[in-house]
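For this depiction, one protein chain was excluded, whereas all remaining protein chains were kept in their positions.
The chains carry the letters A and B, assigned in the order they are written, with residues numbered from 1 in each.
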């Protein structure tokens, strides 16, 4: 398999950063369910994460399975490298 | 949490274990243990200062007040 382009790693890390904010806010909201400001920030980042993933998946194939991501024409899910390989 | 509150605690503590003349290893001097911010902050207050997303990912937390960088404290011992 050819090695992945530089922007694969950059765009992936952008998703990782935004999703990390979402992980942190999730755990925070689990113990602070009344913090409206944090809920707004959570929804804003959830939106942003979806946008980034749509752009990433168009270039590098699906991130999720069971219909949460659309498939490319060649079922890239099983063809493209796995997270521990890259 | 402001700067003043941050200085209420240190993140690393140490103690000097008793060294007997019959302990053959060279005395290690100080033994260290870490006392991270989660031991001091209590229930997290809302609206704490945040890192930007990329920095947050790299540090492992969204909030500077909880960030506790760890380095081997024994490195200096030759």
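One rule holds for everything that comes next: a contact is a pair of C-beta atoms (placed from the backbone, for glycine too) under 8 Å apart; a residue touches a chain by one contact, two chains touch by 3 or more.
In the analysis below, contacts and distances are computed from a predicted model.
From the set "Fumarate reductase flavoprotein subunit", "Spore coat protein CotJC", "Pyruvate dehydrogenase E1 component beta subunit" or "Cytochrome P450", the protein name that UniProt assigns to the chain left out of the figure is "Spore coat protein CotJC". Where chain A meets the omitted chain, the residues involved are 9, 12-13, 15-16, 19-20, 23-24, 26-28, 30-31, 61-66, 68, 77, 82-84.
Interface residues of chain B with the unshown chain, by the touch rule above, are 34, 36-38, 41, 43-46, 57-61, 66-72, 74.
By our rule, only the chains that are shown with their structure count from here on.
A straight line joining the Cα centres of chain A and chain B is 31 Å long. Residues 43-44, 46-47, 53-54, 56-57, 61-63 of chain B touch chain A in their complex.
By the touch criterion given at the top, residues 13-14, 16-18, 20-21, 24-25, 28, 31-32, 35, 37-38, 45 of chain A touch chain B in their complex.
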